[in-house]
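One structure coming up, written as structure tokens, with questions to follow.
All protein chains of the complex are present and in place, except for one that has been dropped.
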Amino acid sequence: MAFSDYSAWLVWTLPLVASVFVPLIARLGEKARNAFVIVIASITAFLAFALIPAVVSGSPVYLTLPWITGSISAGVYLDPLSVLFACLVGFFGLIIVIYSQGYMKHEENLTRYYFFILLFVGSMIGLVISDNFLQLFIFWEMVGMCSYSLISFWNNRPESVKAGNKVFLMTRIGDISLLAAIGILFATFGTFSFHGTILAIRNAAAAGTLNTGLLVVVAFLVLGGAIAKSAQLPLFTWLYSAMEAPTSVSALLHAATMVKAGIYLIARWILIAAAAAPVIIALQPLWLPTVAWIGVLTALVGATLALTTSDIKGVLAYSTVSQLGFMMAALGSALTGPAATGWFASLFHMMSHAFFEGLGFLLAGGIIHALGTRDMRLMGGLRKAMPVTFILALVMIITTSGLPPFAAFFSKGLIITSIGDAGNLLQLIIIYATTMITFAYSLRFLKLVFLGKESDHLEKLHPHEAPKVMLVPAGVLAAACLVWGFLMPQLGSFMGVETIPSLLGSFLSTETVIFALILIPAGLLVYATYWKNYSIMNAIRSAKNPLAKLLNRAYFFDDFYERVVYRFFTLLSSGFKAFDLIVLEYFPIIFANGVVRFAGVVHEYFDVAADQLLITVAGKSVEGASKVRALDSAADKLLDIIGRRTVRASKSQRGPVSSLQQYLAAAVIGFIMLVVLIVITVWRGL
Amino acid sequence: MIVEIVSAGLVVSACLAIFFDEAIYSVAALAGTLMLTALLFALNGAYYAGIFQFAVGIGTLSILFLSGEMLSEKPLTKTKLSSSVAVGVLGAVLSLPAIFFTIYTPTPPTNFVSFGDALWNFDAVDVVLQGLVILTVAVGISIVLYQRKKNNVPKLKEAT
Partner (left out) sequence: MDYVILSMVMLAIGVYGLLTKRHLVKLFISIELIATAATLNFVMLGMNGLGVSQAYLILAFSTDTAVSAVILALLVIVSKKYGTSDISKIVPSIETEKTEESNEAGK
């Protein structure tokens, strides 16, 4: 086997297996454990990058291993999409592990932390590199579990535990939808694997037996899974709650990798669906626009919420939601339009977003570490105390806003191009508006945290710069932000997409002009609010403004979930409980009570009747039976006559026969009655 | 012929068994009864039954003789021979219907009647139910008698 074959299997099995060894090695000491984790992460990253040469040749490589008999096999599917994601996860795993050395230095239970980090890296790579839906789903669930464990890492804080539960439950809804999709696919095509499904679709399309309606339903169910995992509307509120996790976890899971799983899923699904033309045609009218609209609206919602939150991690969380919306919108425009660059644009932006958002989280981690608070209103003027952080944050902000020459300019521009090509003007307008708001909140972030004079909180604390072990990974990411944009053509050829504009072309396109034009009023607005503190802006921003209220409560999504959905389910379950209680427990008791009461009535009735009957019969029998003694005396007299006995002198009057014999007499009378009745019955029968 | 005589003797000895005043004589008559039934079994071909009846009867009789001796008190009256002869004649008369009448013609078992059939079509259910009713009546009678006795009768006296 070629080396890439080995690395294809090892790249996900190694972290999974090594995660189990972490507690063992931790017994040797903290340093040993840290070293072990770093080594494993580096090897994983190396293995992931070693997969690149295998895919450059063009056709996807898949290796399978039969696992459970039948149509279930474990396998690895190497094509540019999976290798791209695998490299991303491996690279980020290494970055975060190094960062955690500094950020989590004073924490306890780090063994558990590293165990789950390694488990997560293994599961995520397994997810993107698996070759069948079942394996993908298994890893999907494992990633969800790792996310839950890591979010609730500080498990002595009830908010963390609650947040973990909430995240797990919300993503669970998507899991159900995804499972339904997988089930339908298996029932229709009889195979779990991607390649098998593609072949089956092609064969069915050629034979004319393809059920495109069913495939549209499956597409919607897959979209449901992606909505939950990638925090789209309406299941996006969990991402903000997930900020209870340590910041390194937020960087790894909720900025760079786990939330991209949904994007991966949709991208993979589009690849599968593109196997046959009828499928694309069927998907076009309904599914693709849905994806696009969900993405666009999510982007808008996320951006507006990022503008008004005062939590430093909240800005980053909602920024993630917004950028994920961008990616989803681009995927929605994937198969339409002449250039059809949406698919590529989304993936390109995915990588650049990983870089700048990850960078943002790393910096936020440093800030939180130094200042001990997450509230941005207490910060200000940090650029003097933490200069390196300030510079890196500047890089991040420029990238987020999409200014050239950083990465997001190219990626966001490509997205806008693809949406424009799709032809929906309303979506385009909303996307441009979102870009404005993105710039606005980035600028606000900069101003609130770094610029201006030092706040009182800062003066009390005298914060110091973040340690090098935390700054170096951040620096690496910042460098990637800078460089990544220029790699667009290379990435395009790697992914097998032909129609990408060249770098210069994208720089000089119409989008750039519009882009620049709209950023100016946004910047002015922010300037007016935060630099000049115009009172009119304060009036608009006050809490009494209904718009502000809407934004402050996250568009009331959480309230909706809490009040309506939760109450609905509580009502449903109490209804079931009542049903169970009444029908299955009370009803038999009521029924039995009724029967007992009825039996009591019957008993009384019969008691009286039977008593009377018995008394009458018994009395008569006893009278008769007590005359039995007369039998004996009569027999004696007869015998006297026959035998000519003389009357014996000492023959005393025979006393009464004992009561025992009276009982027996009554029983004999009963028996005779029985015999008579039998005879009558049998006679009648005969 | 022998069978008829044996069965007549059977009835006679049964009548005598309950007639005698002395307990020991009754036991002797019972001995006659049991041996004659064993003979009857053997004459009709039920050899195992005959031998078994003979053997067990001997055992029963030995115990009976023993206990009869222990239990007997001097009877008030002595049985006269003539009355026992009269009873014997009575017994012979009673055995005549058995010799001369038949109400049962033995047929080899042919049909196997299923339980359900027997229960419903052949009215076995009716018989059983009626039997239950009559048994209930009998039990009721005994209960009533017992209650009456509790109210009316003086306590038993024990042997001094």
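A few notes on this one:
A and B label the chains in the order they appear, each numbered from 1.
Just so it is clear, a contact is a pair of C-beta atoms (placed from the backbone, for glycine too) under 8 Å apart; a residue touches a chain by one contact, two chains touch by 3 or more.
Only a predicted model underlies this, so the values are computations on that prediction, with no experimental measurement involved.
In the complete assembly, the contact with the undisplayed chain comes from A:659, out of A:203, A:373, A:659 or A:681.
The chain not displayed touches chain A at residues 619, 622-623, 626, 628-629, 631-632, 635, 655-662, 664-665, 668. Residues of chain B in contact with the chain left out of this view: 3-4, 7, 10-11, 14-15, 17-18, 23, 26-27, 29-30, 33-34, 37, 40-41, 44-46, 48-49, 52-53, 56, 59-60, 63-64, 67-68, 70-73, 94-95, 97-99, 101-104, 106-109, 145, 148-149, 152-154, 156, 158-160.
In the analysis below, only the chains that are shown with their structure count from here on.
One inter-chain figure worth recording: chain A and chain B are separated by 87 Å, centre to centre, where each centre is the mean of the chain's CA atoms. Residues 76-77, 80, 82-83, 85-87, 122-123, 126-127, 130-131, 134-135, 137-138, 140-145, 148-149, 153 of chain B are the ones that touch chain A when the two sit in their complex. Interface residues of chain A facing chain B in the complex, by the touch rule stated above, are 610, 613-615, 617-619, 621-622, 639-640, 642-645, 648, 650-652, 659, 662-663, 666-667, 670-671, 673-674, 677-678, 681-682, 684-685.
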